[in-house]
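Yeah, one chain of the complex is gone here, protein chain that is, but the others are all in their spots.
Labels run A and B following the written order; every chain starts at residue 1.
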Amino acid sequence: MTLLKTEGLGIQFGGLKAVDEFNFEIDKNQLFGLIGPNGAGKTTVFNLLTGVYKPTSGQIIFDGKSLLKMSPTQITQYGIARTFQNIRLFKDMSVIDNVKVGLHHSQNYSMFASIIHTPNYYKGEEAIEEMALSLLRVFDLDQFAYVKASNLPYGKQRKLEIARALATSPKLLLLDEPAAGMNPTETAELMETIKIVREKFSIAILLIEHDMKLVMGICEKIAVLNFGTVLAFGSPEEIQNNPDVVAAYLGNEE
Amino acid sequence: MKKKEIRQFILSFVLALVIYGAIMFAMNSGIINSYWSGILVVACINVVLATSLNLASGYLGQLTLGHAGFMSVGAYISALSSIYLGTPFIISLLIGAVCAAVVGLIIGIPTLRLKGDYLCIITLAFNEIIRVIMLNIGITNGAKGLMGIPMETNFTVVFISAVITIYVIACIVKSRHGRAIISIREDETASELAGIPTSYYKILAFTISAFFAGIAGGLYAHYITILIPKVFDYNKSVEILVMVVLGGLGNLKGSIIAAIVMTILPEYLRAFSDYRMLLYAVVLIAAMILKEKNLVPHLKAKFLKKKDDVEEATE
Partner (left out) sequence: MQFFATIINGLSTGGMYALVAIGYTMVYGIAKMINFAHGEIIMVGAYITYVVFSLLGMPAFVAIIASIIGCALLGVVTEKVAYKPLRNSGSLAVLITAIGVSYLLQNVFLLIFGSAAITFPSFLPEGQIHLGGLSISYVSALSLCLTLICTVLLLIFINKTRLGKAMRAVSEDKGAAELMGINVNNTISLTFAIGSGLGAIGGIIYGLSYSLINPYLGAMLGIKAFIAAVLGGIGDIKGAMVGGLLIGLAEAFTITFISSTFSDAVVFGILIFILLVKPAGLFGVNVREKV
């Protein structure tokens, strides 16, 4: 079952084609890797998918609907959540409040209800609190729930960002270099968590990562991006044996 | 959670009652003379202004330099409504506040859709323009002042208004709506990508802030009973901003304390009144730089202690 499909997706900055003729498909519940050298346009693809940039050509179909006319907020509500390469937490808010912001749409009590404290308000807030804590538990962050987000160590901040993204109950989670700046042990641990998240929440995950070995280890399908276009697309084995990829990506070893 | 919130609510309510009772007792028994009673009324109006500005500037993180402008809309409209339509006080107040909110909406919609610092400049311009309009249209009687406003505001009214304002803003801030508003201050793009309709919340918070500024204006109009446009100039906006900055952006208790201190203290420092504005300027610069250098917690602790002394002295 196809969840996300792009057709001829492209964007130009001035005269530069940052992404061009980008075609790929992600299935429901798939762990998908997007790899490619620096400046290949990986993050730009994320920005196009989440509506931060408007594509200059092409089409994005997600869950049967085109995303082109939607704002970033609407796209998130419709089911795509993401993290950022350079962590962007709500620094002065507590860890749990960061997640609660992601849970904003899980409840619908009005502002008026929060002022006169209707039963609906209490029910909503209790539900949010419970959901937030259980999300934090997945990432072992529950003991830091009331710590200021900026006081968390780096690795935990990355995890919190994933928790916040999951709180929006996405169907597709985009992770932008989640292991950046982590040591090998932390990275291995994170990859385990990602697998667990995929099973537990039964969502599709699209992962940008530099580390080829790592992506090969957990992803079911991989797209290789080079100079803004898809160089190769397939299973880890196919990618490994693709001569173009070897030339573009590992060329320096020859 | 429910129990904890209800307990907190009752506690705050009792505290408000005790403060009210103590001040009323002091007023009736002559410990606080009528001059100081007047100062306390103004202090409560300032509390409404400072806490409402804190919602827009402290929690939402959008700098507003037209709070006095919204106050003047509330003041003039409610006064005109009382004079010409003969509406009861509370209705006049609400009409004035709703008009201020509508003006806030008109300014907010084009400005707050955008990222960036346009709001401060547009509210600053608005403040000037609304003052010029009030000076020049006939019905406000221009610089001579709008007179004949019924005297309706007393300490009880302003105290209740201040309590309601604080309560409403505290409730909003604690709810999912408040978290959305604060997340915009922290990182607007990240907030958008966490599914928060940022434009909606920016405009909403700004409009609520304008609404309460309108209430403050109405209270002021029916207390002073004569309205002169000059009162609502840029200086007044800056004064409210200084209260919020001094109390701490995004700190409701701080705003309340700062508003009270900044109303009472100048009365003691009459001799230095020429330097008051200068001091405000220094406060704005120093507060920001000290905060950046992380010196504030230390200072705040000292300041709060000093404030307790002031409160004891006034009671």
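In the analysis below, a residue touches a chain if its C-beta (ideal position, glycine included) is under 8 Å from a C-beta of that chain, and two chains touch if they have at least 3 such contacts.
None of the values given here were measured: they were computed from a predicted structure.
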Item to check | Selected from B:85, B:121 or B:147 as touching the chain missing from the view | outcome: B:121
Item to check | Touch residues of subunit B, complete complex, unshown partner | outcome: 57, 61-63, 65, 107, 110-111, 114-115, 117-118, 120-122, 124-126, 128-129, 132-133, 136, 185, 189, 234, 238, 241, 245, 249, 274-275, 277-278, 280-285, 287-289, 291-293
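Keep this in mind: only the chains that are shown with their structure count from here on.
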Item to check | Computed distance of Cα centres, subunit B from subunit A, in Å | outcome: 41
Checklist outcome for this item: Listed in rising order, the residues of subunit A that touch subunit B in the complex are 50, 52, 71-73, 76-77, 81-82, 84, 88-93, 97, 100-105, 107, 109, 111, 114-115, 117, 121-122, 124-126, 128-129, 164-165, 167-168
Item to check | Residues of subunit B that touch subunit A when the two form their complex | outcome: 1-2, 5, 9, 167-168, 171-172, 174-180, 182-183, 186-187, 189-198, 204, 250
